[in-house]
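A protein chain is absent from this complex, but the other protein chains hold their places.
Going by the order they are written in, the chains are A and B; count residues from 1 in each one.
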(Lines give C-alpha, C1' and ligand atoms only; values in the text may rest on other atoms or scores of the structure.)
Protein backbone atom coordinates (compact mmCIF):
# COMPACT_ATOMS: atom_id res chain seq x y z
CA UNK A 1 0.00 0.00 0.00
CA UNK A 2 2.63 2.45 1.15
CA UNK A 3 4.50 1.37 -1.98
CA UNK A 4 1.69 2.49 -4.23
CA UNK A 5 1.64 6.06 -3.03
CA UNK A 6 5.43 6.19 -2.78
CA UNK A 7 5.25 5.94 -6.54
CA UNK A 8 5.81 9.44 -7.86
CA UNK A 9 3.74 8.97 -11.04
CA UNK A 10 0.72 7.86 -9.03
CA UNK A 11 1.18 10.72 -6.55
CA UNK A 12 1.32 13.17 -9.44
CA UNK A 13 -1.76 11.62 -11.05
CA UNK A 14 -3.59 11.84 -7.71
CA UNK A 15 -2.71 15.54 -7.42
CA UNK A 16 -3.71 16.53 -10.96
CA UNK A 17 -6.85 14.36 -10.98
CA UNK A 18 -7.96 15.89 -7.68
CA UNK A 19 -7.38 19.42 -8.99
CA UNK A 20 -9.31 18.87 -12.22
CA UNK A 21 -12.16 17.10 -10.39
CA UNK A 22 -12.37 19.95 -7.86
CA UNK A 23 -12.58 22.41 -10.76
CA UNK A 24 -15.43 20.33 -12.21
CA UNK A 25 -17.22 20.32 -8.86
CA UNK A 26 -17.16 24.13 -8.81
CA UNK A 27 -19.45 24.00 -11.86
CA UNK A 28 -22.17 22.49 -9.62
CA UNK A 29 -22.00 25.36 -7.16
CA UNK A 30 -21.81 27.94 -9.96
CA UNK A 31 -24.94 26.45 -11.55
CA UNK A 32 -26.78 26.48 -8.21
CA UNK A 33 -25.71 30.09 -7.60
CA UNK A 34 -26.85 31.28 -11.04
CA UNK A 35 -30.15 29.37 -10.77
CA UNK A 36 -30.92 31.41 -7.64
CA UNK A 37 -29.53 34.68 -9.01
CA UNK A 38 -31.40 34.40 -12.33
CA UNK A 39 -34.44 32.72 -10.73
CA UNK A 40 -34.38 29.95 -13.33
CA UNK A 41 -35.22 26.56 -11.86
CA UNK A 42 -35.91 23.07 -13.15
CA UNK A 43 -38.12 21.84 -10.28
CA UNK A 44 -41.33 23.32 -8.79
CA UNK A 45 -40.12 22.69 -5.23
CA UNK A 46 -37.05 24.85 -5.91
CA UNK A 47 -39.12 28.01 -6.58
CA UNK A 48 -41.48 27.55 -3.61
CA UNK A 49 -39.71 30.23 -1.61
CA UNK A 50 -40.04 32.78 -4.45
CA UNK A 51 -43.83 32.73 -4.74
CA UNK A 52 -46.97 30.63 -4.34
CA UNK A 53 -48.85 28.62 -6.98
CA UNK A 54 -49.04 30.27 -10.42
CA UNK A 55 -46.68 32.98 -9.22
CA UNK A 56 -43.90 30.44 -8.68
CA UNK A 57 -44.39 28.69 -12.02
CA UNK A 58 -42.85 31.56 -13.95
CA UNK A 59 -39.48 30.64 -12.41
CA UNK A 60 -39.61 27.17 -14.02
CA UNK A 61 -37.62 28.31 -17.00
CA UNK A 62 -34.25 28.05 -18.67
CA UNK A 63 -31.73 30.87 -18.57
CA UNK A 64 -28.90 31.15 -21.06
CA UNK A 65 -26.15 31.67 -18.45
CA UNK A 66 -27.39 28.62 -16.48
CA UNK A 67 -27.53 26.52 -19.66
CA UNK A 68 -24.00 27.59 -20.56
CA UNK A 69 -22.73 26.47 -17.16
CA UNK A 70 -24.52 23.15 -17.62
CA UNK A 71 -22.83 22.66 -21.00
CA UNK A 72 -19.40 23.38 -19.46
CA UNK A 73 -20.16 20.88 -16.71
CA UNK A 74 -21.29 18.13 -19.10
CA UNK A 75 -18.29 18.74 -21.37
CA UNK A 76 -16.03 18.41 -18.30
CA UNK A 77 -17.71 15.15 -17.36
CA UNK A 78 -17.34 13.76 -20.90
CA UNK A 79 -13.62 14.57 -20.95
CA UNK A 80 -12.54 14.06 -17.35
CA UNK A 81 -14.05 10.56 -17.08
CA UNK A 82 -11.75 9.16 -19.84
CA UNK A 83 -8.80 11.04 -18.31
CA UNK A 84 -9.52 9.46 -14.91
CA UNK A 85 -9.89 5.93 -16.22
CA UNK A 86 -7.11 5.93 -18.79
CA UNK A 87 -4.83 8.15 -16.66
CA UNK A 88 -5.03 5.88 -13.62
CA UNK A 89 -4.29 2.75 -15.62
CA UNK A 90 -1.53 4.56 -17.51
CA UNK A 91 -0.01 5.65 -14.18
CA UNK A 92 0.01 2.04 -13.01
CA UNK A 93 1.71 0.87 -16.22
CA UNK A 94 5.10 2.29 -15.19
CA UNK A 95 5.57 5.28 -17.52
CA UNK A 96 8.54 7.61 -17.36
CA UNK A 97 7.89 10.28 -14.67
CA UNK A 98 8.68 13.30 -16.83
CA UNK A 99 6.50 12.01 -19.71
CA UNK A 100 3.63 11.34 -17.33
CA UNK A 101 3.94 14.79 -15.72
CA UNK A 102 3.86 16.38 -19.18
CA UNK A 103 0.60 14.58 -19.98
CA UNK A 104 -1.06 15.49 -16.67
CA UNK A 105 0.00 19.15 -16.77
CA UNK A 106 -1.11 19.75 -20.34
CA UNK A 107 -4.46 18.05 -19.72
CA UNK A 108 -5.25 20.06 -16.57
CA UNK A 109 -4.08 23.29 -18.21
CA UNK A 110 -6.19 22.60 -21.31
CA UNK A 111 -9.32 21.89 -19.24
CA UNK A 112 -8.92 25.07 -17.17
CA UNK A 113 -8.40 27.09 -20.36
CA UNK A 114 -11.44 25.35 -21.90
CA UNK A 115 -13.62 26.46 -18.97
CA UNK A 116 -12.38 30.05 -19.20
CA UNK A 117 -12.89 30.09 -22.99
CA UNK A 118 -16.44 28.75 -22.51
CA UNK A 119 -17.46 31.15 -19.76
CA UNK A 120 -16.00 34.48 -20.89
CA UNK A 121 -16.60 33.45 -23.78
CA UNK A 122 -13.51 33.73 -25.95
CA UNK A 123 -14.05 33.59 -29.72
CA UNK A 124 -13.55 30.24 -31.41
CA UNK A 125 -11.25 28.40 -32.01
CA UNK A 126 -10.01 28.99 -28.43
CA UNK A 127 -12.47 26.57 -26.86
CA UNK A 128 -12.17 24.08 -29.72
CA UNK A 129 -8.39 23.97 -29.46
CA UNK A 130 -8.48 23.57 -25.68
CA UNK A 131 -10.87 20.64 -26.15
CA UNK A 132 -8.65 18.95 -28.75
CA UNK A 133 -5.48 19.41 -26.69
CA UNK A 134 -7.07 17.63 -23.70
CA UNK A 135 -8.50 15.01 -26.03
CA UNK A 136 -5.07 14.42 -27.63
CA UNK A 137 -3.38 13.99 -24.25
CA UNK A 138 -5.91 11.32 -23.24
CA UNK A 139 -5.53 9.49 -26.56
CA UNK A 140 -1.75 9.63 -26.19
CA UNK A 141 -1.99 7.90 -22.79
CA UNK A 142 -4.46 5.36 -24.23
CA UNK A 143 -2.06 4.59 -27.10
CA UNK A 144 0.90 4.21 -24.74
CA UNK A 145 -1.13 1.90 -22.49
CA UNK A 146 -2.40 -0.31 -25.30
CA UNK A 147 1.03 -0.52 -26.94
CA UNK A 148 2.75 -1.63 -23.72
CA UNK A 149 0.09 -3.60 -21.87
CA UNK A 150 -2.46 -4.90 -24.37
CA UNK A 151 -4.06 -8.10 -23.07
CA UNK A 152 -7.34 -9.05 -24.71
CA UNK B 1 -2.37 -7.74 -5.33
CA UNK B 2 -3.71 -9.73 -2.42
CA UNK B 3 -2.14 -6.99 -0.28
CA UNK B 4 -4.22 -4.31 -1.93
CA UNK B 5 -7.57 -5.86 -1.10
CA UNK B 6 -6.39 -6.91 2.35
CA UNK B 7 -6.30 -3.19 3.01
CA UNK B 8 -9.43 -2.40 5.00
CA UNK B 9 -9.80 1.17 3.71
CA UNK B 10 -9.74 -0.02 0.09
CA UNK B 11 -12.20 -2.84 0.87
CA UNK B 12 -14.52 -0.31 2.50
CA UNK B 13 -14.17 2.07 -0.45
CA UNK B 14 -14.93 -0.79 -2.85
CA UNK B 15 -18.08 -1.66 -0.89
CA UNK B 16 -19.46 1.89 -0.63
CA UNK B 17 -18.50 2.81 -4.21
CA UNK B 18 -20.24 -0.32 -5.51
CA UNK B 19 -23.38 0.46 -3.49
CA UNK B 20 -23.63 4.07 -4.66
CA UNK B 21 -22.90 3.09 -8.30
CA UNK B 22 -25.56 0.37 -8.15
CA UNK B 23 -28.03 2.96 -6.84
CA UNK B 24 -27.11 5.21 -9.77
CA UNK B 25 -27.62 2.35 -12.22
CA UNK B 26 -31.17 1.88 -10.93
CA UNK B 27 -31.92 5.34 -12.33
CA UNK B 28 -31.40 3.91 -15.85
CA UNK B 29 -33.96 1.17 -15.34
CA UNK B 30 -36.38 3.59 -13.64
CA UNK B 31 -36.11 5.96 -16.61
CA UNK B 32 -36.69 3.10 -19.08
CA UNK B 33 -39.69 1.89 -17.05
CA UNK B 34 -41.28 5.36 -16.88
CA UNK B 35 -40.65 6.00 -20.59
CA UNK B 36 -42.74 2.91 -21.38
CA UNK B 37 -45.36 3.61 -18.69
CA UNK B 38 -45.84 7.26 -19.71
CA UNK B 39 -45.26 6.53 -23.43
CA UNK B 40 -42.72 9.35 -23.67
CA UNK B 41 -39.78 8.47 -25.90
CA UNK B 42 -36.77 10.24 -27.36
CA UNK B 43 -36.29 8.06 -30.48
CA UNK B 44 -38.75 7.16 -33.27
CA UNK B 45 -37.64 3.51 -33.23
CA UNK B 46 -38.65 3.27 -29.54
CA UNK B 47 -42.32 4.02 -30.23
CA UNK B 48 -42.62 1.70 -33.25
CA UNK B 49 -44.48 -0.93 -31.23
CA UNK B 50 -47.07 1.63 -30.03
CA UNK B 51 -48.31 2.70 -33.44
CA UNK B 52 -47.44 3.24 -37.11
CA UNK B 53 -46.27 6.43 -38.84
CA UNK B 54 -47.98 9.61 -37.65
CA UNK B 55 -49.70 7.68 -34.89
CA UNK B 56 -46.34 6.80 -33.32
CA UNK B 57 -44.96 10.35 -33.52
CA UNK B 58 -47.18 11.58 -30.72
CA UNK B 59 -45.10 9.48 -28.31
CA UNK B 60 -41.94 11.43 -29.19
CA UNK B 61 -42.40 13.78 -26.27
CA UNK B 62 -41.03 14.71 -22.88
CA UNK B 63 -42.78 13.76 -19.67
CA UNK B 64 -42.13 15.55 -16.41
CA UNK B 65 -41.60 12.36 -14.36
CA UNK B 66 -39.12 11.04 -16.96
CA UNK B 67 -37.29 14.39 -17.03
CA UNK B 68 -37.09 14.40 -13.22
CA UNK B 69 -35.52 10.92 -13.25
CA UNK B 70 -33.03 12.10 -15.87
CA UNK B 71 -32.08 15.09 -13.69
CA UNK B 72 -31.53 12.78 -10.69
CA UNK B 73 -29.37 10.54 -12.86
CA UNK B 74 -27.24 13.40 -14.21
CA UNK B 75 -26.84 14.89 -10.74
CA UNK B 76 -25.67 11.47 -9.51
CA UNK B 77 -23.16 11.26 -12.34
CA UNK B 78 -21.83 14.76 -11.61
CA UNK B 79 -21.31 13.93 -7.95
CA UNK B 80 -20.35 10.26 -7.99
CA UNK B 81 -17.58 10.69 -10.60
CA UNK B 82 -15.56 13.02 -8.29
CA UNK B 83 -16.26 10.71 -5.34
CA UNK B 84 -14.93 7.72 -7.33
CA UNK B 85 -11.77 9.45 -8.52
CA UNK B 86 -10.90 11.35 -5.35
CA UNK B 87 -12.14 8.55 -3.07
CA UNK B 88 -9.99 5.88 -4.72
CA UNK B 89 -6.84 8.01 -4.59
CA UNK B 90 -7.65 9.06 -1.01
CA UNK B 91 -8.05 5.37 -0.07
CA UNK B 92 -4.61 4.62 -1.51
CA UNK B 93 -3.04 7.51 0.41
CA UNK B 94 -3.17 5.64 3.72
CA UNK B 95 -5.87 7.47 5.71
CA UNK B 96 -7.05 6.44 9.15
CA UNK B 97 -9.68 3.65 8.79
CA UNK B 98 -12.33 5.27 11.01
CA UNK B 99 -11.94 8.66 9.30
CA UNK B 100 -12.23 7.05 5.88
CA UNK B 101 -15.32 5.05 6.91
CA UNK B 102 -16.93 8.25 8.19
CA UNK B 103 -16.38 9.92 4.80
CA UNK B 104 -17.72 6.97 2.79
CA UNK B 105 -20.79 6.44 5.01
CA UNK B 106 -21.83 10.10 5.04
CA UNK B 107 -21.38 10.38 1.27
CA UNK B 108 -23.45 7.29 0.47
CA UNK B 109 -26.14 8.28 3.00
CA UNK B 110 -26.30 11.81 1.58
CA UNK B 111 -26.66 10.57 -2.02
CA UNK B 112 -29.44 8.13 -1.08
CA UNK B 113 -31.23 10.90 0.82
CA UNK B 114 -30.70 13.22 -2.17
CA UNK B 115 -32.41 10.73 -4.50
CA UNK B 116 -35.36 10.32 -2.12
CA UNK B 117 -35.67 14.09 -1.68
CA UNK B 118 -35.62 14.53 -5.48
CA UNK B 119 -38.15 11.82 -6.27
CA UNK B 120 -40.81 12.24 -3.58
CA UNK B 121 -40.15 15.30 -3.78
CA UNK B 122 -39.39 16.71 -0.33
CA UNK B 123 -39.56 20.50 0.03
CA UNK B 124 -36.28 22.39 -0.22
CA UNK B 125 -33.76 22.67 1.40
CA UNK B 126 -33.81 18.87 1.89
CA UNK B 127 -32.33 18.13 -1.53
CA UNK B 128 -29.96 21.10 -1.41
CA UNK B 129 -28.56 20.05 1.96
CA UNK B 130 -28.10 16.44 0.84
CA UNK B 131 -26.20 17.73 -2.19
CA UNK B 132 -23.92 19.96 -0.11
CA UNK B 133 -23.19 17.23 2.46
CA UNK B 134 -21.99 14.85 -0.29
CA UNK B 135 -20.09 17.70 -1.91
CA UNK B 136 -18.40 18.59 1.40
CA UNK B 137 -17.32 14.99 1.99
CA UNK B 138 -15.66 14.83 -1.43
CA UNK B 139 -13.90 18.17 -0.89
CA UNK B 140 -12.72 16.99 2.52
CA UNK B 141 -11.09 13.92 0.91
CA UNK B 142 -9.59 16.12 -1.83
CA UNK B 143 -8.13 18.46 0.79
CA UNK B 144 -6.68 15.58 2.80
CA UNK B 145 -5.16 14.07 -0.35
CA UNK B 146 -3.58 17.31 -1.57
CA UNK B 147 -2.24 18.18 1.90
CA UNK B 148 -0.53 14.80 2.31
CA UNK B 149 0.45 13.80 -1.21
CA UNK B 150 0.72 16.91 -3.35
CA UNK B 151 3.20 16.33 -6.18
CA UNK B 152 2.95 18.73 -9.08
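In this section, contacts are C-beta pairs under 8 Å (C-beta built on N, C-alpha and C of every residue); 3 or more make two chains touch, one makes a residue touch a chain.
Nothing here was measured: the structure is a model prediction, and the numbers come from that model.
Within the set A:32, A:81 or A:129, the residue that contacts the chain not displayed is A:81. Remark: the residues of chain A touching the chain excluded from display are 3-4, 7, 10, 68, 71, 74, 77-79, 81-82, 84-86, 88-89, 92-94, 118, 121-124, 127-128, 131, 135, 138-139, 142, 145-146, 149-152. As for the chain not pictured, it touches chain B at residues 1-2, 4-5, 8, 10-19, 21-22, 24-25, 27-29, 32, 42-43, 45-46, 48-49, 73-74, 77, 80-81, 84, 88, 105.
Quick note on the criterion: only the chains that are shown with their structure count from here on.
With centres set at the average Cα position, the gap from chain A to chain B is 16 Å.
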